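Heads up, one of the protein chains got dropped from this complex, but the rest are sitting where they should.
Chain nomenclature is as follows: A and B, assigned in order of appearance, with residue numbering initiated at 1 for each chain independently.
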Amino acid sequence: MAKTKVLMTGNEAIAEGAIQGGCRFYAGYPITPQNELIAYMARHLLPAGGVFIQAESELAAINMVFAAAAAGSRAMTSSSSPGISLKQEGISYIAGAELPAVIVNIMRGGPGLGNIWPAQSDYFQATRGGGHGDYRCIVLAPSSVQEAYDLMALAFELADRYRNPAIILGDGMLGQMMEPLSVHSPQPTVHRKKNILPNKKWALTGCKGRKPNIIKSFYMKEGDLEKFNLRLQEKYKIIKQKEQRCDSLFLEDAQVILVAYGTMARIARGAVTKLREDGKKIGLIRPVTLWPFPDKVFKRLAISDKRLAILVIEMSYGQMLDDVRLAVNCQAPVEFLGRSGGGVPSEGEIINKVRKLLRTREPEN
Amino acid sequence: MNKIFSRPKSLRNISTHYCPGCGHGIAHRLIAEIVDELGIRQRVIGIAPVGCAVIAYDYWDFDCCEAAHGRALAVATGIKRVRPQNIVFTYQGDGDLAAIGTNETIHAANRGENLTVVFINNAVYGMTGGQMAPTTLLGQKTATTPRGRSAATEGWPLKISEMLALLPGVKFIERTSLHSVQEVIKTKRAIKQAFQNQVDKIGFSLVEVLSPCPTYLGLSPVEALEWIRKTMIKEFPLGRIK
Partner (left out) sequence: MARIRIEREKCKGCLLCVSACPKGLITIDKKLNARGIKPVRFKTDSLCLGCCMCAFICPDCCIEVYK
């Protein structure tokens, strides 16, 4: 595949990555800071042979996506935190009807209307289900414009493979920043137009030559819903086994391991580089899948090494922190640094926190 | 002797969960008959609502989709846009279409989506136990208007068909009733037209069907038909609206 270099915002890269990844249906409602995404879709999805709808609300948009997925299309929507809250009902139905769909959340500050600055305070909502019922979404967290582009095709593939909603969890900074990007072909060419979709025998196409298909999440007969939930849990177990993804740096000799995702991981990486130059043994784990959380990597670490400490850094007041603690399982101290509501922990703040942590731990060395 | 009336092919041969005398059974059958007569069973996709008709897909023998409460027309839009060659219809009650789903209803209509809507108006919420509907009549007692609906606190019965008729995207609206055999026949004619319009790519077509809910009107099935004829059609006059 010929690659072309372009300069794009994260929002545009997500949209282009989606189209290249086979997305042929988009419905959304404008909200800052993801408006470039919906505008890009409006320009480029139609020429790619897809359907674009500016819906009357986030509720309508997510239900249009539910429907397009039910009809066999690769479908997605995008929004930012308050809009994603509105979509939760629909996401629950998508999970309940086992439909493949992709939802992009370019997070902003909350709660409530909050503000339009970047934040990571929707981690719980994304990784715990978010709507009603016992379900999980596959959650992918890009930390660069290139990765935002690349993860879109993966999101659609995972959604199709598991018939499960997949969420791209970015933030306002990633959405707005511009970076050079390698794309598959000069956009908006349609790549892999044919054979892109796996055979979806369950999809609604009209019952010609087969028994009628029904797409639903409603199980009234005694015991049926429990059976269905057990089946979902089996699926989630497989996803947890097979789909954990993360990136890491200097884990071999690290005495302090920073854990951060998305935009926060970029800043943490800067801090790691500076601290290494200073001779400090610092490492980094950057989860790419937030659900399933990459707990295997934590278990592989020399957790019995008493010198090891872990520092979780988030643009929230500690949400991924819970997953790290569960993964570490009290085998190492887990510290936290976080700001939210538009505040972003700086490289300097991280370095200071790490130095303090190293000082307090020195007597043990 | 020849069989001149029997169950349509598109209606599965099982008993419904509906109460005795409920209009849903008649409306389901009419749709199944129309699907058979138009020869569209292999390409029709029905959208079931939330409400008493939530499991309508168990009764129809063609592809069907669930929709969250009120979102049937957003779901229908998504399916029809992806598969314009299919015939897509929604089947919605008064709460679904005219209360929780008002926004989806108005905007699908305003976009002029080429869809067929069967809107069952029985002036009360059945599934949840007889609460006020947007179309409950003034003075009508329900579980949530125990002293009768009052305009001062609950507003007036919502005439969504008349509202929708104002929109340029809407091509066909008729209000019919199930209160007599003659009206059932007229209802079938109107719904068939609404389906034919979609086949002919004419655009958004809706039939509002006044339908009996004997259980929550507190009437016998025969009395419920009488109530529609004498009382309900005064507030919701029958006939072609657009």
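A few comments on the model shown:
Heads up, the rule we're going with is that a residue touches a chain if its C-beta (ideal position, glycine included) is under 8 Å from a C-beta of that chain, and two chains touch if they have at least 3 such contacts.
If you're wondering where the values come from, they're calculated on a predicted model, not measured in any experiment.
All shown chains touched by the missing chain in the whole complex, by label: B.
Among B:16, B:77 or B:197, the one in contact with the hidden chain is B:16. Although one chain is not drawn, its touching partners on chain B can still be listed: residues 1-7, 11, 15-16, 18-26, 29, 180-181, 184-185, 214, 220-222, 225.
The working rule: only the chains that are shown with their structure count from here on.
Separation between the centroids of chain A and chain B, computed from CA atoms only, is 40 Å. Chain B meets chain A in the complex at residues 41-45, 48, 54-55, 57, 60-68, 71, 74-79, 81-83, 86, 103-104, 106-107. On the side of chain A, the complex with chain B involves touching residues 24-25, 27, 51, 53, 55-57, 59-61, 63-68, 70-73, 75, 89-90, 93, 97, 204-209, 212-218, 220.
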